[in-house]
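Removed from the display is one protein chain of the complex; every other protein chain stays in position.
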Amino acid sequence: MNPDFLLGIASVAGVSMIIAAVRAIFVRDLLSAIILVGFVSLTASVLFFLMDAPDVAITEASIGAGISTVIFLWGRSKVREE
Amino acid sequence: MRTFIAFLLALYLVFFAAAAFESFGEPQGLGRIAEHYAAEGFEEVGAINLVTAVVVTYRGLDTLGEVSVLFTAASAVILLLSVFPLGKPANKPSSIVLLTMKVLPGPILLFGGYIIAHGHLTPGGGFPGGAVVASAALLVLLGCTQEVGFAKWLTFAESMAGFSFAMLGFWGLLKLGQFLNNSVLFLGIPGQLLSAGIIPLISAAIGVKVASELSGILVAYRCGGGKE
Partner (left out) sequence: MSLSLVLLLSSMGLLLTGLVGIMAKKHLLRIALAFTLASTGVNILLVWTGYLAGRKAPIIDASIEEIATVAVVDPVPQALVLTSIVIGVAVSALLVVVAVLTSRELGTADVRRMRNLKW
């Protein structure tokens, strides 16, 4: 593929990943933070694919955006706060 | 203020990591080991996907150790949740989830099985396929309200998969004097489904093990540690 095109995709994915990660750390609502971390995993899988690592991209997409998000949602519903 | 101090500390740590990478320099070519894998792996192992070849045979002993780390973490979760049960599972799922859990798990299971079976030919293998199968189990668990039927088979499947992984390794040790030697079975024609020695068998074992451990964690979450 065209290298400039790949560079564009990588820049968009990387910048949106960093913005989402910073938002996930500093946002007040825990539910938004969990969803943003799932989005970070999804963009990370795009970066893995751009680094010619398709195996890692499949794993990251199914685990990071699927199972990990559900684990944290479970924790949010069960954690006790006063 | 605390965030700023934490930022400075983290910057200090990351700076050290960056300095270490600076001394390595940008990679110019493959390392010696990777060069051997890329040049000889196709003939030695008969696998097209080099990543699966490295995971399963060349560094198979490490994978056995990593799978046991995974087993330790999963059994710690299940143990903690059965010693300190959290009460009954959540309320009734919505109709969207109920419809989705009837339609989607079949295709997802098929896709996961495809990824596991073609691990030596296309991107995939035991770890990604096991994760995909576990997400199908997750969908079933989200939709059910009472105890699921497949939960009691998970420990059996998990221990059988670990046992067969180790036994396939010892087969190579007994027959050719090398743990996890790939040539105990016929290598076949590279590119066919039944080729590459014991790689598909070990991929299947890893896939079953990863899937059953991740779904065991999710079952423990859903049911609060099984019987109360």
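So that you can tell them apart, the chains are marked A and B in the order they are listed, and the count of residues begins at 1 in each.
As a working rule, contacts are C-beta pairs under 8 Å (C-beta built on N, C-alpha and C of every residue); 3 or more make two chains touch, one makes a residue touch a chain.
The model shown is predicted, which means the values in this text are computed figures rather than measured ones.
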item: Touching the absent chain when the full complex is considered, from B:V54, B:A117 or B:L154; value: B:V54
item: Where the unshown chain meets subunit A, residue by residue; value: 3, 6-7, 10-11, 13-15, 17-18, 21-22, 24-25, 30, 33-34, 37, 40-41, 44, 47-48, 50-56, 59-60, 63-64, 67-68, 71-72, 74-76, 78-82
item: Residue ranges of subunit B at the interface with the undisplayed chain; value: 2-3, 6-7, 9-11, 13-14, 17-18, 21, 24, 26-31, 33-35, 37-39, 41-42, 48-51, 53-55, 59, 62-63, 66, 69-70, 73-74, 76-77, 80-81, 84, 86, 122-123, 125, 127-128, 130-131, 191, 210, 213-214, 217
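Heads up, the rule we're going with is that only the chains that are shown with their structure count from here on.
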item: Centroid spacing, where centroids are CA-atom means, of subunit A and subunit B in whole angstrom; value: 20
item: Partner subunit B, residues of subunit A touching it in the complex; value: 53-55, 57-59, 62-63, 66-67, 70-71, 74, 77-78
item: Subunit B residues touching subunit A - in the complex, by the definition given at the top; value: 49, 51-52, 86, 90, 115, 123-125, 127-128, 131-132, 134-135, 138, 142, 214, 217-218, 221
